[in-house]
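Encoded as structure tokens, here's the structure I'll be asking about.
All protein chains of the complex are present and in place, except for one that has been dropped.
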Amino acid sequence: MPSAISVITLLTDFGEQDYFVPSMKGVMYGINPQLRIVDLTHQVPPHDIRYAAYVLHACYRYFPDGTVHVVVVDPGVGSDRRALLVSTSRHFFLAPDNGVLSWILDNETNVEVRAIENKQYRLDSPGTTFDGRDVFAPAAAWLTKGRVPGSYGRLIRDYVTLSRQEAKIIGDTLVGEIVYIDHFGNLISNITTDDLERFRSVVKRDPKLITLGAVAIEGVKSHYAQGATGIPEALINSNGQLEVFIKQGRAVDRCGVGIGGKIEIR
Amino acid sequence: MPSAISVITLLTDFGEQDYFVPSMKGVMYGINPQLRIVDLTHQVPPHDIRYAAYVLHACYRYFPDGTVHVVVVDPGVGSDRRALLVSTSRHFFLAPDNGVLSWILDNETNVEVRAIENKQYRLDSPGTTFDGRDVFAPAAAWLTKGRVPGSYGRLIRDYVTLSRQEAKIIGDTLVGEIVYIDHFGNLISNITTDDLERFRSVVKRDPKLITLGAVAIEGVKSHYAQGATGIPEALINSNGQLEVFIKQGRAVDRCGVGIGGKIEIR
Partner (left out) sequence: MPSAISVITLLTDFGEQDYFVPSMKGVMYGINPQLRIVDLTHQVPPHDIRYAAYVLHACYRYFPDGTVHVVVVDPGVGSDRRALLVSTSRHFFLAPDNGVLSWILDNETNVEVRAIENKQYRLDSPGTTFDGRDVFAPAAAWLTKGRVPGSYGRLIRDYVTLSRQEAKIIGDTLVGEIVYIDHFGNLISNITTDDLERFRSVVKRDPKLITLGAVAIEGVKSHYAQGATGIPEALINSNGQLEVFIKQGRAVDRCGVGIGGKIEIR
């Protein structure tokens, strides 16, 4: 699968002010100078595994075959939690064994999960506090040089997974929650197009009323420009999830609801 | 014009915390893995078309021939406003038809403006809210693979342009306004070296006094280090525009003037 030109993506909670991210890139270019490196984001709130899982899930599929996705969001760095290498039919994923790859493992086919055990792909460093640079960066770069997953470590089945937060139909109401807030202040729920389809087939009509805290929204718009200025509206966003937005405004500032806030559809 | 190695630049108001920017990069590398992608900035204030137009105008000319510049700052995303492909003698530009390319259209020669109509260069996506990923990213990447502008859509003339904010000479006074504030808190005006030349030829002397709110500045320095610490000074900045700065300080915090504030030269 790895071609002459390979893409590695990086997703961390390191921020961009320190030496952390560039150290990883230096190590990777030292092993494979042909690489393309793409930053997913380094602004994951510190140690927020669910935030990282959402961002990864929302964009990984747009990368070419053979892409290596590296996630370093890791409250347990330096402890004995394992580093994982996951291969799927199209991509590779490297991450700490803390559940951050859960949505990938749910979605993908031909999934193999390994513990990274081979010391040969580690950087030889004195301390034990920077696995991003010393473990994940070299392991990822060696994959793009054609090293096979089997050489990294044994297959495992007892990896950590995140608990699901799925929308539920209770009576004639679809109940979900806010799982992400984006740069524009849009409130993104865990209600998917599939959930809405299920609602229609169970309740036998289209959704009419959406409630989120004290805010009531009628119907679902098809794009942002359809909203009336200053009024919260809903649409299905580009990741297939129901989102509450205010045209050219910030829904999060208006709705008084944050991550975990309940959203109901009738 | 496209060579084996091509540069695409990205200018958006997406911020860097979400999946928006990396999704675009994934799509582009999938089409052309040889690309170099350069972020102009993703910190355009949400929907601020003039801010984006300023940043693009200040740096596009430093990129090599054949560079494709992609701008996605778009209050009207998903509505029926068009996507444009502009070609000039050196570069390509893709942007929504909202005036963000106005200064380029003013400046450049051999300009052709097209509406992007060919569905072949679109990503096939369910929703209609992410034109950056679904329209602009693939259209830009296909240009670097040698697709010709003529294949994207028909030439148009009725594109949107921003109103000019030009400095004016009124009596013996050159009147301009603040159009941009940079990371260092410098206040950048719309007064150009050409305006100052015009002032000299009309008023028959060098500018003496610059006033900005309650602040009066004498003469124009040639570089930042010439300023006295803590005192607002003026110079011609690296984009050829008159700028008010405080040596190692923040002029914006001191002058009590923001975007749109009047600046006068006598």
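To keep things simple, chains are lettered A and B as they appear, and every chain counts its residues starting from 1.
Going forward, a residue touches a chain if its C-beta (ideal position, glycine included) is under 8 Å from a C-beta of that chain, and two chains touch if they have at least 3 such contacts.
None of the values given here were measured: they were computed from a predicted structure.
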Touch criterion as defined above, residue of A:133, A:183, A:221 or A:247 at the omitted chain: A:133
Touch with the omitted chain, as defined above, among B:32, B:129 or B:237: B:237
Which residue of B:5, B:155, B:209 or B:228 touches the chain not shown here: B:5
Touch criterion as defined above, residue of A:125, A:161 or A:193 at the omitted chain: A:125
Those residues of chain B which, in the complete complex, touch the missing chain: 3, 5, 7, 9, 16, 36, 38-44, 54-55, 58-60, 62-64, 67, 182-184, 193, 222-226, 235-240, 248
Chain A residues that touch the omitted chain in the full complex: 14-20, 22-23, 25-27, 29-30, 33-35, 37, 46-47, 75-79, 81, 125-130, 133-134
